[in-house]
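Below is one structure, written out as structure tokens; comments come after it.
As you look at this complex, bear in mind that one protein chain is not there, while each of the others sits in place.
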Amino acid sequence: MGNLLGASTIHQQLHSRDQTIFSFKSAMTVVPLVSASHTLAARYRSVREATVALCAPLENEDFVVSSMDDVSPTKWHLAHTSWFFETFVLAPYLSSYVARHPRYAFLFNSYYVQAGERHCRAQRGLVTRPTVSEVFEYRRYIDEAVLSLCERIGDDIDHPAWNVLELGLHHEQQHQELLLTDIKHVFWTNPMRPVYSEVPLPVMSAVSQEWQQISEGVYEIGHGGEDFSFDNESPRHKSYVQSSRMATRLITNAEYAQFIADGGYRQPALWLSAGWATVQAEKWNAPLYWEQRDGSWYEFTLCGDGPLSATAPVTHLSYVEADAFARWAGARLPTEAEWEVVARSQPITGHFVDGRAWHPSGAVGPGMQQLFGDVWQWTQSPYVAYPGFRPSAGAIGEYNGKFMCDQWVLRGASCATPRAHARHTYRNFFPSDARWQFTGIRLAADA
Amino acid sequence: MGNLLGASTIHQQLHSRDQTIFSFKSAMTVVPLVSASHTLAARYRSVREATVALCAPLENEDFVVSSMDDVSPTKWHLAHTSWFFETFVLAPYLSSYVARHPRYAFLFNSYYVQAGERHCRAQRGLVTRPTVSEVFEYRRYIDEAVLSLCERIGDDIDHPAWNVLELGLHHEQQHQELLLTDIKHVFWTNPMRPVYSEVPLPVMSAVSQEWQQISEGVYEIGHGGEDFSFDNESPRHKSYVQSSRMATRLITNAEYAQFIADGGYRQPALWLSAGWATVQAEKWNAPLYWEQRDGSWYEFTLCGDGPLSATAPVTHLSYVEADAFARWAGARLPTEAEWEVVARSQPITGHFVDGRAWHPSGAVGPGMQQLFGDVWQWTQSPYVAYPGFRPSAGAIGEYNGKFMCDQWVLRGASCATPRAHARHTYRNFFPSDARWQFTGIRLAADA
Amino acid sequence: MGNLLGASTIHQQLHSRDQTIFSFKSAMTVVPLVSASHTLAARYRSVREATVALCAPLENEDFVVSSMDDVSPTKWHLAHTSWFFETFVLAPYLSSYVARHPRYAFLFNSYYVQAGERHCRAQRGLVTRPTVSEVFEYRRYIDEAVLSLCERIGDDIDHPAWNVLELGLHHEQQHQELLLTDIKHVFWTNPMRPVYSEVPLPVMSAVSQEWQQISEGVYEIGHGGEDFSFDNESPRHKSYVQSSRMATRLITNAEYAQFIADGGYRQPALWLSAGWATVQAEKWNAPLYWEQRDGSWYEFTLCGDGPLSATAPVTHLSYVEADAFARWAGARLPTEAEWEVVARSQPITGHFVDGRAWHPSGAVGPGMQQLFGDVWQWTQSPYVAYPGFRPSAGAIGEYNGKFMCDQWVLRGASCATPRAHARHTYRNFFPSDARWQFTGIRLAADA
Partner (left out) sequence: MGNLLGASTIHQQLHSRDQTIFSFKSAMTVVPLVSASHTLAARYRSVREATVALCAPLENEDFVVSSMDDVSPTKWHLAHTSWFFETFVLAPYLSSYVARHPRYAFLFNSYYVQAGERHCRAQRGLVTRPTVSEVFEYRRYIDEAVLSLCERIGDDIDHPAWNVLELGLHHEQQHQELLLTDIKHVFWTNPMRPVYSEVPLPVMSAVSQEWQQISEGVYEIGHGGEDFSFDNESPRHKSYVQSSRMATRLITNAEYAQFIADGGYRQPALWLSAGWATVQAEKWNAPLYWEQRDGSWYEFTLCGDGPLSATAPVTHLSYVEADAFARWAGARLPTEAEWEVVARSQPITGHFVDGRAWHPSGAVGPGMQQLFGDVWQWTQSPYVAYPGFRPSAGAIGEYNGKFMCDQWVLRGASCATPRAHARHTYRNFFPSDARWQFTGIRLAADA
């Protein structure tokens, strides 16, 4: 782990971009995937350093702003993930711990009501201090304390801090994904259209669409083993799944462009009522980040502006758009049970952020494809508790359960998800009009 | 059916209230329940006249306004239900039909995008013409035409108009309920607090709460027979229900007042995140229509202001309040499958609007109670399509399906529902913050 | 035509419309102008009856609604003007007076903070009770009490109630104008486009535009005599007026249409910054009530929809539109001092509401014209206190002074102003974006 690109190194390099990118690239190459078999400390270091590495292409100014309510500043992600360890790990379990700054708890609590007062979310992008440099110092301060705690814990998986630490790492991985989707929106909002990655997008070849059958019956759904999972993936339980079939690949940009060309955004009959209202109010006529110039479609990606890739999976669309497309295509979105039934026998492979794809890359062959690592797949399942669901105790219990209202489950994982964060039973969720995540479409149909 | 209080009669009586009420009362007594076995014309007449009868206590001015976005003016309900028959029955199936007025289609279309342009919902309460008198004339005009069509149809249930006519009657019954909930809100908004019904509220005795067990297994859910049902109740399909139990009666005002007294509205840990945001933003601290004066709770009902009835079922609360109460009580809300499994063996009896209760009346004995005729019961099931759901063709298909997004299923029927409108498989739905309907709480729990 | 239709008479007839309209029409001809030389009681009766007469063309439903924030329901105008007498005349000066209803003071106070709590302005249009009939009863109740007080007062102009009573009559006249402008907006909001007056609009001949010179120097401005005036017209004071000239007639519809045709609404250089922002935000492209159909302009008036009259003065435009037009025309709006200097030697004649014009009627001959009785004329003078201004004591002092912020003075009087309400020194005022009053343009220019 020795030569992983540490936070302090990165920060010094923020003003010498060429060198940074070089270091960053070499760093990426040598990082081994740190798995559950590694020591807690090694896993902690690996996850934390991966967050910092994502910041390499950024200028100091890029860390500060929030381009819309859903978007948090990069600086805030860096601090909030540290606050999580400070509040739920260090404060209760490291007796010698002294808080870095009395106001950080107020500034960097996101929504844990039981963990005290919070700074207003809408104002996150207005706070220039602590500076980026001070936030990186905060991270190092936390890292030092957590690593000294890890030393004490050793292999003792029954230590009360163990589970929270593990949760903290998964939490940090979630924010790695958000950091990317948020900075993408920040860059897109800027008329200068900055570029995050200079590596050109790959071009993939088209693959024909097949259907996989699902047999009617009672299935067990949800997480059941000893490995880590979020509370919302439990308990494993029986669910009745109807006869149906599911597409073997994702919908492509070319297919979605056909929907647009066919007047998809102008036919109310294709839309849920709430979706049609949003289409009208927001004047939506394409996915977020698409722009039409001289009759051709262009897409803004982390690699900058460019012509739309026909074979890449369509992304950055809302539930209501995914639903309207499915209706137009004479199909529907899968339920989350259907998705899990199909996916659980498949390996977790794909173009994850660790492989620096930065963008959904398209299908690569026959069989069930693109389940993970391209785009999150909207399901037609509202995000509600599994039968018998019990949230964790205390403030940690606010992690998932309290959002079980008017959001929709997405399954899989996107190109911005860390590989180690993907799971067959993972339940991502967003409101029906959210578009700034890497979200896409896999079709299903009744048998 | 001869001496039923007809639309024209009612209208003439709007300026001589005493006489109206007399007629209305006597009318109520003599109205036999018109069942499916009656002729189509008889059923049409009965439903249409019931709508008019609900207007008897209103002054001309009361028909005009809309006290919030969810509320439509009484005048609009009267006209819109007529427009429904005009558009979907008369225009296609009565060749001689001439539209009453060229602008009515624009004014009285609610949301049927495929049926043409609509007047903006937010402006419904600003339209003083057509006058109440003209709207009643419009109703009579439609009635005459529909009844002449009924005559032609006779018993021919295969006539293409038959199903739409039937749908129109159920549609009208839905608006009877809305008319009542809407005028209640209009009256409550008025500092004069007008009274809709002079009949005093009944006082019921308390009944102890029992639990009915539900056995785990696969159940068939949804409407299956030949009788009328809305498209969203179909198809009948298999669903896996877990072991659980359901309360035999509704939560009472007294119980809900305890939740309030225990700080229910001040403990974020009890609330869904969206719910807590609404509680804060709207300063909710009790159900809609409750007011605390000198330490005691009062409730505004269609019978005016009065002290809260301890034994009556709590009503006019949102999904998020029902959910928070259930969490406080150490229970949860039932799923719609659980509710249907328990309810389907029970008779449909209760304090429906036809019995002029105007208000949930409380429990009356042992066994499974208050399933119908008191308040709609929030379930923890989001309102989505049943597996294999197919909306009806054409504009009629906009009736239910397009609202399957971010709403929640309510089961049962309320005191404002016409008795003949209640069904075991009925799926009512409202957004998670809606409170102006007669909505309440039945608890469930894992086994 | 002899017997004027009194308030009480009108009211009795509201339920027998045909007869009402007949009486109303015959009444109009015989109304003698009740001047200051008449007894207080006679003047009171005359003004109050004039208000009621304005309601004759209305249906019951028309009295209830408010079509935008600026607009009050007719019912509210009828009640509020009565509340004014109740609060400021009867309560303090008629010891035997008993309030008609305990909640009326809350419902019908407009903005007199010192007179107690008020009903929220935005909710005025939601209140269906008291009914129209009850409001007319309230008026009669107040009238009876005021007339009995008048009897006691007799000719005693030093009686403390005298001035407030007089103020109440002028206040009522202001609401007569508002009642008309408000109902015009209500009718226009309605897709049915009801007609207030069946009398066709007069067509006037065009008159050439001349300029009258104003000599530089110190002038005395403001109200100085013993006659009634509002406090904001005082004190009479010296003001320096520069050499300038003022147009002898108002700008016509034809002239304003030329401004539109010349791209007036698309050239930011013509507009004040706030005005341009409003033009963009509200998509203004013509005065309120103008509509373009098939290339021709139509205007909605109290006489219904019709082709735009070329020679009638343009009306229903905001300060920023008047200002932009003047800039386009190479001129400017007059100051209120300039207007008063020119107007004070002119007789107060014109097409006032008493003559039932209902609409600006156009120029009628040579000389200084259309100062009164067509449209209020925007000046370039912000509405501020005259030097030495002292508002009246108590709640009555809230009448004018507290609005001296971000509003603009209009001079003259409109076709909706009662003739007896016009004065050379009268200062009307509205915000820079108000359009629903009868407002128009008279140009001025530097010498």
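In this document, chain identifiers A, B and C correspond to the written order of the chains, with residue numbering beginning at 1 in each.
Everything below uses one rule, namely that a contact is a pair of C-beta atoms (placed from the backbone, for glycine too) under 8 Å apart; a residue touches a chain by one contact, two chains touch by 3 or more.
Since we're looking at a predicted model, the values are computed, not measured.
Engineer: What shown chains does the left-out chain touch?
Structural biologist: It touches the following shown chains in the full complex: A, C.
Engineer: Among C:Asp158, C:Glu226, C:Asp294 or C:Asp446, which residue is in touch with the absent chain?
Structural biologist: C:Asp446
Engineer: Of the residues A:Leu126, A:Ile157, A:Val203 or A:Val218, which one touches the chain left out of the display?
Structural biologist: Touching the chain that is not displayed is residue A:Leu126.
Engineer: Among C:Val127, C:Val320, C:Ala357 or C:Leu371, which residue is in contact with the omitted chain in the full complex?
Structural biologist: Going through C:Val127, C:Val320, C:Ala357 or C:Leu371 one by one, C:Val320 is the residue touching the chain not shown.
Engineer: What does the interface between subunit C and the hidden chain look like in terms of residue numbers?
Structural biologist: With respect to the unshown chain, the touching residues of subunit C are 111, 113-114, 216, 218, 237-240, 242, 268-269, 271-276, 319-320, 323, 380-382, 384-385, 387-388, 397-398, 402-406, 431-432, 446.
Engineer: In the full complex, which residues of subunit A touch the absent chain?
Structural biologist: Touch set of subunit A with respect to the missing chain: 59-67, 75, 103, 106-107, 119, 123, 125-132, 186, 189-192, 194.
In the analysis below, only the chains that are shown with their structure count from here on.
Engineer: Does the chain-touch network form a line, ring, star, complete graph or other?
Structural biologist: Contact pattern: an open line, chains touching in sequence.
Engineer: What is the Cα-based rotation angle between copies subunit B and subunit C, on a 0 to 180° scale and rounded to a multiple of 5?
Structural biologist: About 180 degrees of rotation relates the two copies.
Engineer: Please report how many Å separate the Cα centroid of subunit A from that of subunit B, as a whole number.
Structural biologist: That pair's centroid distance is 41 Å.
Engineer: Provide the C-alpha centroid distance between subunit B and subunit C, rounded to the nearest whole angstrom.
Structural biologist: Those two chain centres are 46 Å apart.
Engineer: Could you tell me the distance, in whole angstrom, between the mean C-alpha positions of subunit A and subunit C?
Structural biologist: 61
Engineer: List, in ascending order, every residue of subunit A touching at least 2 other chains.
Structural biologist: In subunit A, no residue touches at least two other chains, as defined above.
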